[in-house]
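Please find one structure pasted underneath; my questions will follow.
Removed: one protein chain of the complex. Kept in place: all other protein chains.
For chain A:
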Amino acid sequence: MAETTQGTGGLKYDSSKRSWPNEFNIFIALVIIVAIFEVLGQVLPYMNGQSFLFDTNDRFNSIFNEARLQIIILQVAIIGIISLGVTQVIISGGIDLSSGPLVAATAMIVMSFAQTELVNGNPNPKAVFGSWAFDLPVIIPIIVGLAFGAFIGAINGMFIAFTRIPPFIATLGMFLICRGIAQWWTRGQPVSFPTESYAGLGAGMMPVVWFVMLAILCHVLLRYTVYGKHTYAIGSNEDAARMSGINVRRHKVMVYMIASMLAAFAAIILSSKNLTAQSGMGLFYELYAIAMAVIGGVSLTGGRGSIIGTVLGAMVFGVIQSGFTYIKLDAYFQIMAMGAIIIGAVVLDKWRQQRASARP
């Protein structure tokens, strides 16, 4: 469907031609990383020639080692949901460090509205509220959670938009506030025993289903709506956006609200999956979510990145994590290695940018 018009001076305005998508590079990186682990599996003496992703023992009668694939996808799905929001914040030129503790605070609050009255015929030993809060319809905890997320996001956004303090500082403050809320809510006690319908939200592969659906939704928002275009514009050149008549403040509040609501939703899914909420949940999630986005090509200086990139970044993240376990790397080293990979991704982004701006 190439509409080509002959322009003045013999130049063509070709509206179908597009440059090489960055997402493709990330996909290639993903394939290379898988190949590296595959080779390590064959080469490392203690691995006995196991395969990383393929079903060598024919346990499942299929090509792939489905168990490992499932674990990888399930592992990244919940942090991936957070990362969808963080992606939008970073594209708009900001950063959100509060998502990890927000997951903990939201999970604690939401779980209090999702408890069941009787556990094996006995009264719920972890009850937070009185009897009115038992066995509520599942929609109530969901609404409470999303509303709390929207509230925290609105505070983040308003501080950043109206006081012009750096997003790093505003969300760092919120990081501590949310962790405080999570601990204060039950004085550190875990909240457990949800209703059956609530437990269904994150059971089995449901986190992956939510992640895929939300990723499609966010992709459409960013790529095809005015909201998305303005998010890129603000991250790319805030002054230009303002001069073009975009209400930059209102838009920033909206971006942070959407990001926090996604984090709150991740909290709902996580607490449902674990059947419990603890104040220490979501440790490092904000950093992992940022890492997924950055690995996926979202530029920390704003204006560039995509949901497809972030989803691929999440896959890279999951494959690396799973690969480290597969080659039996010490768990402590795994965290250090993740740190190194995050730094590497940012350096790569910087290098990519310099090369881009060096072009005439």
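The rule we apply is simple: contacts are C-beta pairs under 8 Å (C-beta built on N, C-alpha and C of every residue); 3 or more make two chains touch, one makes a residue touch a chain; residues count from 1.
Keep this in mind: contacts and distances are computed from a predicted model.
Per its UniProt record, the hidden chain corresponds to "Sugar ABC transporter ATP-binding protein" from the list "Sugar ABC transporter ATP-binding protein", "Aldehyde dehydrogenase", "Cell division protein FtsX" or "Peptidoglycan glycosyltransferase MrdB".
Only one of A:27, A:54, A:151 or A:227 touches the chain withheld from this view, namely A:227. The hidden chain makes contact, of the residues A:235, A:282, A:297 or A:318, with A:235.
For chain A, the residues touching the chain absent from view are 3, 5, 7-9, 11-15, 17-19, 221, 224-227, 229, 232-233, 235-237, 239-241, 243-246, 251, 254, 303-304, 356-357, 359-360.
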